[in-house]
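As you look at this complex, bear in mind that one protein chain is not there, while each of the others sits in place.
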Amino acid sequence: MTLSYYTVIILLLAGTIRVATPLILSALAGLFSERSGVVALGLEGMMLGAAFGSAAASAIYGSAWLGLLVGVSVSVLIAAVLSFACVFKKGNQVVAAIALNITISGLAPTLALAWFNQGNQTPGLTNSAQRFLEITLPWAKVSRTHPFPGLIYSELISGHSVIVYLAALLVPLSAFILYKTRFGLRVRAVGENPHALDSAGISVNKIRTQAVLISGVLSGVAGTYLATAAGAGFIPDMTAGKGYLALAALIFGNWKPYRALGACLLFAFTDTVATRLQGVPLPLIGIIPVQFIIALPYLMTVILLAGFVARPEPPKAIGVPYEKEN
Amino acid sequence: MSQSRSALYLRLEPFLLPVLNLGLALLVSGLIIFSIGENPLKALQVIFQGSFGSGEGLGYTLFYSTNYIFTGLAVAVAYHAGLFNIGCEGQAYVGGLGVSFVGLYLGGLPAWCVIILGILAGALFGAAWAYVPAWLQARKGSHIVITTIMFNFIGSALMTWLLVVVLIKPGQQAPESREFSNHAFLPSLKGLFSYAGINLGQSPLNLALLISLTAAVAIWFLLWRTRFGYQLRVAGTSPAAARYAGISPENFMLKAMLLSGALAGCLGLNELMGSQHRLTLDFPAGAGFIGIAVALMGRNNPIGICFSALLFGALVQGGGELAFEMPHISHALVIVIQGLVILFCGALDQLLKKPLRRIFTTTV
Partner (left out) sequence: MEIESHALELRGVQKRFGSVYANKSVDLTVLKGSIHGIVGENGAGKSTLMHGITGFHPIDSGEILVRGKPVNFKSTEDSIACGIGMVHQHFMLVESLSVLENVILGSEGGIFLNEGLHKARLGILALVKAYGLEVPLDSKVSKLGVCIQQRVEILKALYRGADILILDEPTAVLTPIEVEELFKLLRNLRSQGKTVLLVTHKLKEIMAVTDRVTVMKQGVVVLNVATVDTSAAQLAESMVGRPILLDIKRTAASRGELLLRAQALKVFDLSGVARLNGVSLDLFAGEIVGIAGVSGNGQSELLEVLAGLVKPNEGSLLCKAALVDDWVDITNATNGPRSRHNLGIAHIPEDRLKLGVVPSMRAEDNVRLGYEDKAGGDHFLTDPKQITRECLNLMDQWDVRPAEPMLSLDSFSGGNQQKIVLGREINSEPRILLVGQPTRGVDIGAIEVIHKRLMALRDKGVAILLVSVELDEILSLSDRILVMTSGVFTGEVSSSKASENGLGLMMAGIADKGGIR
């Protein structure tokens, strides 16, 4: 039986949502950090730390929710170290983030081996309480039989992990916080001109630390998704560059929440299509190498950064430790 | 009295600080080992034994060190031009392609010729991979940290494609090329070391070690004994003063990145021509990132880099032994130590510097 184009597209889109979720969460994390003027290269490490923390806690206590709590805590802890080094000690933000990413990529498997003794990974999460499984919304099964709009409901809207819905909520929430609250205004200001904030009597370090900690929370959710929803346990290097890809999406989205969401969906869609089209010849083009599609988001980001398409507008004060001038 | 004490401190600081920062990194690592329930001192002993205790261990230590000398130098050259090159991993990977082309297709030439061509090809491919981000930074202002990271991923995808589709040995599952012609095998250093009574055993230590040491000396010479090196350092330290002096910072940015990429590209000499004798998937295995730690630890000085490369070589080799001796400790512990060294030497370097300066140089 061959699937109709319609069904294929719906399934591709459903796959896109699953792949996009950790990217979206991570890109939102990067959004807060970068808009406050702190380079968000630490996303990868925070996400990986959370993946390990959540998988370990879930394996030990048998609860995915406890896993989420621990995952987020680990990620926030890493964020705290990052802001200590970058915000308070005025260390080089890039070096600090890379250092933490490397440390975590070693520490997680080290602890996994020491605690669980099953190679460098955590035990598989087999019990359904240990994972954020896909939720089937009411009538989803019934509606499946009616291709339109039933299939859209059953495949696209229903049938995702609770974290997917959470991510969907967090995008407008983040945009609201950034553009409609006092804190968001201050974050946007501190990333552009910290002197303005300081002269208005507000602590630059405080706002930046808060933003980096929020970045930790969101990365924590992203990491938890990888280990307890998309996967079933922690395996070494399971983030596989998703933190950097999310940063690329953020840049691609010109440091704006909805555009970053669009970039995440675009990147995830190409990824899903690539998996689907592996070895399938396309008319006129032939077989597209899957590696080309994997590299595509990075290529697009470089081209965008080069200013060939549009002028990128990064936060002006990004990467510069704030010091009062005499 | 206190004047001379502070002068003495300032003279010692360049040596004292890296050692103290390394100490901090090792202390935290020790705490981690302790929390796992193992004895940190015992672990240290195992690492030392594993890396220097036998001829074979020493051979492996020096083999890994060779990789890190190349990538450490690459990071350092860029650093002196005021740039942070995180792209060594990708440059090394693509440089390996150049080395492989020589090994696969020009192996009919005499061995010395193949080796020289291998060096040139590795350097050329690595430099080419560094050039695009450098050009984008110099001419378009795109941040080189981001673009080099992107180029790591693009390079990795490119190499995977080449290995899976183009260069793969026919009739084989593993994504590897066929073996190089044996003219492209770098000579082992077993003979050389046996003169000193050291038996290198199965270790793949090869001529690339000497090439990397030569490169270190050459880079030191270039940076501190030539006009080019002087101009590069001025451009990297103070772009405004460079402009005043008629030195174009952008120009030197490009040149430094070409040199940096070329050095990273030489990694393939050691790994491919020296040991594996074929192009393999992901052969740099993080050496590009370790180069950052090596350069920071060696304070971006080629001589310092040789020593810190030795340290990291020993850590990687000894860490392997450690995982073997203490089944509770993962191979990955070495990565933790690397990360902590970068953290303390690179990002938290003010942590000790300021208090120490205050203690030793206060002249009220």
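Chains here go by letter, A and B, matching the order in which they are written, and residues are numbered from 1 within each.
Assume contacts are C-beta pairs under 8 Å (C-beta built on N, C-alpha and C of every residue); 3 or more make two chains touch, one makes a residue touch a chain.
Note that the structure is a prediction, hence the values are computed from the model and not measured.
Among A:Arg18, A:His160, A:Arg186 or A:Arg208, which one is in touch with the chain left out?
A:Arg186
Touching residues of chain B against the unshown chain: what are they?
224-228, 230-231, 233-234, 237-238, 240-241, 243-248
Which chain A residues touch the hidden chain?
That gives, for chain A, the contact residues 179-186, 188-189, 192-193, 195-202, 313, 316, 324, 326.
We adopt the following convention: only the chains that are shown with their structure count from here on.
Distance from the CA centroid of chain A to that of chain B, rounded to the nearest Å?
Computed from C-alpha means, the inter-chain centre distance equals 30 Å.
Give every residue of chain A touching chain B within the complex, in rising order.
Touch residues, chain A against chain B: 39, 41, 85-86, 89-96, 98-114, 117, 120, 236, 241, 244-245, 247-248, 251, 289, 291-292, 294-295, 298-299, 301-302, 305-307, 312, 314, 319.
How about chain B: which of its residues touch chain A in the complex?
32, 36-37, 84, 86, 132, 136, 140-143, 145-147, 149-151, 153-154, 157-158, 160-161, 164-165, 289, 292-293, 296, 328-340, 342-343, 346-351
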